[in-house]
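Only a single protein chain was left out; the remaining protein chains are all shown in position.
Labels run A, B and C following the written order; every chain starts at residue 1.
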Amino acid sequence: MNSVKVGVIGAGRIGKIHAANLLRLPRVKMIGIADLYANEALQDWADERGIPHVTKDNMEIIHNPEIDAIFICSITDTHGPLIMEAARAGKHIFCEKPVSMDIAQTQKAVDTARECGVKLQIGFNRRFDHNFKRIQAGVQAGEIGTPHIVKITSRDPNPPDEGYIKGSGGIFMDMAIHDFDMARFVCGSDVEEVFAIGTVLVNPVFAQYEDVDTAIITLKFANGAIGVIDNSRQAVYGYDQRVEVFGSKGSLAANNDFPNTVEISTADKIYRDKPLNFFLERYNEAYIEETQLFIESIQRNTDVKVNGNDGLQAELIAKAAQLSCRLGKPVKLKDVIALSQVTL
Amino acid sequence: MNSVKVGVIGAGRIGKIHAANLLRLPRVKMIGIADLYANEALQDWADERGIPHVTKDNMEIIHNPEIDAIFICSITDTHGPLIMEAARAGKHIFCEKPVSMDIAQTQKAVDTARECGVKLQIGFNRRFDHNFKRIQAGVQAGEIGTPHIVKITSRDPNPPDEGYIKGSGGIFMDMAIHDFDMARFVCGSDVEEVFAIGTVLVNPVFAQYEDVDTAIITLKFANGAIGVIDNSRQAVYGYDQRVEVFGSKGSLAANNDFPNTVEISTADKIYRDKPLNFFLERYNEAYIEETQLFIESIQRNTDVKVNGNDGLQAELIAKAAQLSCRLGKPVKLKDVIALSQVTL
Amino acid sequence: MNSVKVGVIGAGRIGKIHAANLLRLPRVKMIGIADLYANEALQDWADERGIPHVTKDNMEIIHNPEIDAIFICSITDTHGPLIMEAARAGKHIFCEKPVSMDIAQTQKAVDTARECGVKLQIGFNRRFDHNFKRIQAGVQAGEIGTPHIVKITSRDPNPPDEGYIKGSGGIFMDMAIHDFDMARFVCGSDVEEVFAIGTVLVNPVFAQYEDVDTAIITLKFANGAIGVIDNSRQAVYGYDQRVEVFGSKGSLAANNDFPNTVEISTADKIYRDKPLNFFLERYNEAYIEETQLFIESIQRNTDVKVNGNDGLQAELIAKAAQLSCRLGKPVKLKDVIALSQVTL
Partner (left out) sequence: MNSVKVGVIGAGRIGKIHAANLLRLPRVKMIGIADLYANEALQDWADERGIPHVTKDNMEIIHNPEIDAIFICSITDTHGPLIMEAARAGKHIFCEKPVSMDIAQTQKAVDTARECGVKLQIGFNRRFDHNFKRIQAGVQAGEIGTPHIVKITSRDPNPPDEGYIKGSGGIFMDMAIHDFDMARFVCGSDVEEVFAIGTVLVNPVFAQYEDVDTAIITLKFANGAIGVIDNSRQAVYGYDQRVEVFGSKGSLAANNDFPNTVEISTADKIYRDKPLNFFLERYNEAYIEETQLFIESIQRNTDVKVNGNDGLQAELIAKAAQLSCRLGKPVKLKDVIALSQVTL
């Protein structure tokens, strides 16, 4: 089996994480990295790791004939166009979520990848988390019978800064989108209808951008199950990422991950340390595994674990949640689709 | 301090539990018990316990001049009229939930008790549960700052039989009403708006009575917090009663109660026994405590811990949930109040 | 079935607990209570509960022809003689642990009860604890195969005062004796050899009475299993009572009991409240059950759950531990028996 040659577009935090994880894999070669702001520091970073090409021009990476696969880690606005460009250049594509803020564009990007016969994996890394994989496997194996209720708790330890909030696309598209994908993943079903309530309790700055920082989203699934997600931009005790699926024969429930299992008993109380701090710590192994499995799907020519439709569906739910929260009533995904088509 | 003399109306399961708990209290005398179906077996039961009067006539109990306080444990339809009769007779009243299926009638009963200057306690026994008391105390003490999200999981181990379902008033009025009171209790705030989705996944018989067996209810509280309750009529692993309050400074989360703390590790898996079976086991101590505190509120002439307005508010939320589930859109409590007044 | 009429000797804390528990049982009548220091307060206490006889003379209770069963709750020195007197008077006997500090005397008391054909139950209340019962049942049912290792953690929240220490008989006879009985109970086997190390780390006052406050005791069981107990007179986080049995097919491990299941997560740490404070809280239900089952064994004429030999064996282990700790080497129970016989 030949090595897979990879180029990365976007050398921010997540781009560098993927690059570092790729460098550890056998039969993978990092060929180049592109970033609009590529500078000497990035050149040094690449040199230390033996990555030959550093460029400011994404096209140099996409059209490099040596490269088999592209990791798109640049800002969201660029995802759709880059997917299409890379797909037409015959490259396999790993793209960070969301594909775009615009359903029609996402649809077009996903279609293009399919038409060009290249693999497209979306960066829903949480599917590769040891806890959530276990839940999904249990549901799929019938360990709890038919799913009835899906419950997801997803709270960040700290809100992002104002600059980030401004361009984030809002809590549903930026943060809850992971939970929407998780809901589909563990339930094994698409979502048909969404009701969302949201409020600003953490920081008034969210209100300035017509965003909320605290939300509860109710879901109706195509398979008849119902679900609920609660989100907060600030859990002071740390990253809170729990999933529960309740079914006809029982339930599967994942608690958080902790840095250690030590319980400390004192005259005052019984305590333990806070959970793993944030996504880099909590999903460290999941990032490694999503990269590895993407490469394997190329090497073995198998389906990717998170495909373009998964990206599209999560975005549809996010759009429905946005609408629902503003309108104060439930929104069906088919209506979001209809609305999106109008704008095409 | 003199003894409180008590009469019980309704000698079903819950009536007998209250009687048994009252018999253990110091400075309480059980004077009589009334039941439409009073028979020899009930007479024997009363004789063994030294309860002098057994009758088929509720009025004999209510108008017995020896009696200070009445426990109303008969069927729901009778609660409202009995409260009014007892209040006018100057008796203190403990009434099982709900006061009635009709908001206007509940309002009238509560008003009558207040006007007559008698104490009225509603049987929301879960407020006296060791876990939920701890959560409420923590919230009140500011242990987690301002409440942002209230989450309640409430699932019965087994669905009731068809006869019960028929007259139950539906999942929201019969089962979730406890959770609605719990939500108000732990959040320290009234509820303003409700959105409910429900479905039939456990047993088709629920559909025959326009009822559901699986539901998720979203709440908006007056204090700005939001909340969610999920209900199922059947959790095969046992009675699932968990509450979580998430706030600006942390969270308080109660797990279920178990018959023992033993963890068994085998070649197959690590396991423990199922939770306490159902409400009689789980809330055994809570039933004792609600009775005891009601008696004390009479002896010390203090406010009861769960008053008529608590009964009314929970019923309003239940009505709103019923409406929301049927209409497929959120319902405000003030609209339920308006609608109820129309039917007066 | 006729009522069992009971007299209690010793109106200290434990005597009153047993009396209170007996008063709640159906078909039991409390006839009298004796205490060397019986006074007006005790008379009032008895009057409130409808106990007809109060006396300073134990013999009045033992030889009261109306009484069927005697609870011996007086100081340890009196246990042996009172058992013999009561047995000869044909009364069934419940005796607090230990029977005596002297093996030969315990043997004689146990033998006398047997010869007189009366029931003798020893107050090892922990056998009736919900957690430890579950472990014993699991071992007996073969849930973990053949027992290999028994581990008991037993630590008091606070050391007793100096007066108590002085007459306690030392940590092994006073405190660890419960653990010795527990070891036999959960392992389903007698102990053959003991090695104990002890030290004074909590309070130097223990050293004044040739006692220790911190100890580890290793056990060899007749069935081939081995075991270890660790004791401390002071666990600042509260009463620590855990038992684990490890066997060929797995392990059974009981954690402590807590006042609630609530987990509190804050910016600082994840905590819960301390365990149930001390034996009165932790073993409340166990005290009720040991009393109830003793009464039932009389009513049904069945064997008691903790018999004289159980009392004797625990004392033999305690003696062996005392000796081992002083000699700095392992001690066999048969040598303790031999030594005891010499003193006869």
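Here are some notes:
Methods note: a residue touches a chain if its C-beta (ideal position, glycine included) is under 8 Å from a C-beta of that chain, and two chains touch if they have at least 3 such contacts.
The model shown is predicted, which means the values in this text are computed figures rather than measured ones.
Counted over the whole complex, the shown chains touched by the missing one are A, B, C. The residue touching the chain not shown here, chosen from C:60, C:230 or C:335, is C:230. The chain not shown here is touched by just one of A:131, A:153 or A:214, and that residue is A:131.
Among A:31, A:46, A:171 or A:254, only A:254 touches the chain left out of the display.
Touch with the hidden chain on the side of chain C covers residues 146, 148-149, 151, 153, 155, 195, 197, 199, 201-202, 214-216, 218, 220, 224-228, 230, 232, 234-237, 240, 246, 248-251, 328-330. Taking the whole complex into account, chain A touches the unshown chain at residues 24, 26, 48, 130-131, 133-135, 138, 143-144, 249-257, 259-267, 273.
Across the interface with the omitted chain, chain B contributes residues 235-238, 240, 265-275.
In the analysis below, only the chains that are shown with their structure count from here on.
Distance between chain centres (mean CA atoms), chain A to chain C: 59 Å. A straight line joining the Cα centres of chain B and chain C is 41 Å long.
Centre-to-centre spacing of chain A and chain B amounts to 42 Å, using the average Cα coordinate of each chain. Touching two or more other chains at once are residues 265-267, 273 of chain C.
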